[in-house]
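Below is the structure I would like to discuss, written out as structure tokens.
For this view, one protein chain was removed and the others were kept in their places.
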Amino acid sequence: MLEVTKLGKSFSGFVAVGDVSFTVETQQIAAVIGPNGAGKSTLFNLITGHLPPDSGSVVLDGRDITGIQPHKICGLGLGRSFQRTNIFPRLTVFENVQAAYLVHRGRGRDFWSRAESFYRDETAVLLASIGLQGRESTVAGTLSYGNQKQLELGLALASDPALLLLDEPTAGMSASETHDTIALIEKIASERALTLLFTEHDMEVVFQIAQKIAVLHQGRLIADGDPAEVRADPEVRRVYLGEH
Amino acid sequence: MKNLAARVPWTLVVFLLALTIPWLGGRYYTFLATQIVIYALFALSLNLLLGVTGLVSFGHVAYFGIGAYFCGILMKTLGVPFFIAFPAAGLGTGLFALVFGYFCVRLTKIYFAMLTLAFSQIVWAICFKWNDVTGGDQGLPDVPFPDLHWIASLPGFSHFRIGDQFYFLALVLVMLCVAALRRLQSSPFGRVLTTIRENRERAAFVGVNVRRYELAAFTVAGIFAGFSGALFGIFNRGVFADYVFWSKSADVMIMTILGGMNHFWGPAVGAAVLTILNQQITSYTEYWPFVLGTILVLLLFVFPGGIMGALDAGWTRLRHRRSNA
Partner (left out) sequence: MGGLTAAMFLFLIASGLSLIFGVLRVLNFAHGSFYMLGAYLAWQIVHWVTTATGHFWLAAIGAAAGVAILGGVIERCLFRYLYDREELYQLLFTYALVLILGDAAKFAWGTEQLSVSRPSLLNGGFEILGTIVPYYNVFIIATGPLIALGVWLMLTRTGLGRMVRAAALDREMLDALGANVGWLYTGMFMLSSALAGLAGALVTPIQGIVPGMDVEIIVQAFIVVVIGGLGSFWGTFWGSVLYGQVLSFGILVFPGFSLFSVFALMAVILIVRPWGLFGRPIR
């Protein structure tokens, strides 16, 4: 589903991401981990088109998406959630998700019809599937942190992605919230046959659900394999000892 | 109650109410009303950028001016009749907005604002100096009124003079523009614009080509500003370069914020209030800038949502009190 080949990006001599290559199979749940500053966010930004890479390529489902603008990549089946909650704060929950549908289904150019009538059913269904049913008219900015994260997931899902990138989905959450979020993500991933790639600091979460783990350290890939392999890898242990 | 308020066709109501002014008031009120109506359109066009899309433009007066000069030159210098000159002015302004906007939307925040200002001052400098076409610092005096004699033949309208007749024309044209803007803002396109305002980055990652939408908004806002400028040139009996100076951009921005940029009618309310206040206060004192500055400070610190925002908040509080009682 996703093939990253020799991806590289430097900022004025500082190598943020260097020569990273890995693949994610269809419907696989993969994680990218690494200590702070390892380049995880940069890697995500390179994949989703927010940063143009200096070298290497990104291929999504057979299609080269290297350096393509984010809004186009979104349309090609890649969804993403961000580290800091990224929603539309002054719009209602309904309007948030509906907007995503409007854009994805190509209705954005319609400047004549009334917006409220479109995609009501789809929005309701999506909101129910992420656990926000009944909150349609709540202003998004007033939601709790956890609910906002759910909404953000909804925004990513509205574009009907095949691959979903999640940037620290359980950041700042309590143990129970983390549990709920992970359960929700797993449920959605299986319901929609999604391929998942996420980054996380919470190692328990990672080893709980990831089928494949890539480890970044100072911009370079130091390990890549299933959880057991990664856990046993000596370099990984060296890098992480002292961190956890 | 709020749902009831939402179902009232406000555009029609405002139109009908405004229509009665020449019958009720004297020539002074018609004059004031014409000015308000024109500035209301100008402010509403700015709000498409400011309140809806979140684009802070310091150079919106450029399109007001281009529309005014376009229409004025067509009508006065070239003798083109109004019903051609007016739409041509709008389209011509739209073209400028498209070109300028193309460069502006490649920037964000303060840089965007500065470039809009730079373009606006370029327009001003050209209008100020191009004696042959724009009349330079003398401007374009005596822009003719359109031929409106036919209004006198309408039943009940026979006693109106050209000032009132022009008011009716301006009112109808402005209301059509307002209706169009209303439609635009509640459309899917308008909804996408609000996502850009709320979170540009997120909008891009639900698939919005942010630059393209911003350019579209910029152009549309320019067209409507051009329409308001065209009307103003005639109303003012002339087009002069100082109407394109950047301080006018600040004035219209204050109008928009005074009325409330989070509400569709906010800018129109702001235009009305500010115009009336200006008329009243300048008759007592020359220190209008001081008053305006103070109003602005009050707005920023106490009523950031403007008049409509304050009304909204007051209404919500009243409702809560009623439901708690």
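Labels A and B are assigned to the chains in the order they are written; within every chain, residues are numbered from 1.
By our rule, a contact is a pair of C-beta atoms (placed from the backbone, for glycine too) under 8 Å apart; a residue touches a chain by one contact, two chains touch by 3 or more.
All values reported here derive from a predicted model rather than from experimental measurement.
Student: If I'm reading the header right, one chain is hidden. Which shown chains does it touch across the whole complex?
Tutor: Even though it is not drawn, that chain still touches B.
Student: Which of these, B:18, B:52, B:140 or B:292, touches the one chain of the complex that we don't see?
Tutor: Of all options in B:18, B:52, B:140 or B:292, contact with the hidden chain holds for B:292.
Student: Of the listed residues B:84, B:110, B:133 or B:276, which contacts the missing chain in the full complex?
Tutor: Only one of B:84, B:110, B:133 or B:276 touches the chain omitted from view, namely B:110.
Student: Which parts of chain B are in contact with the chain that was left out?
Tutor: The list for chain B reads 56, 103, 106-107, 109-111, 113-115, 117-119, 121-122, 125-126, 128-129, 246-247, 250, 253-254, 257, 287, 289-290, 292-294, 296-297, 300-301, 304.
By definition in this document, only the chains that are shown with their structure count from here on.
Student: Centroid from C-alpha atoms only, then distance chain A to chain B, rounded to Å. What do you get?
Tutor: 42
Student: For a test of understanding, state which residues of chain A touch chain B in their complex under the given definition.
Tutor: So the residues of chain A touching chain B come out as 48, 69-72, 74-75, 80, 82, 86-91, 95, 98-100, 102-104, 107-116, 118, 155-156, 158-159.
Student: Which residues of chain B touch chain A in their complex?
Tutor: Within the complex, chain B contacts chain A at residues 183-184, 186-192, 194-195, 198-199, 201-210, 213.
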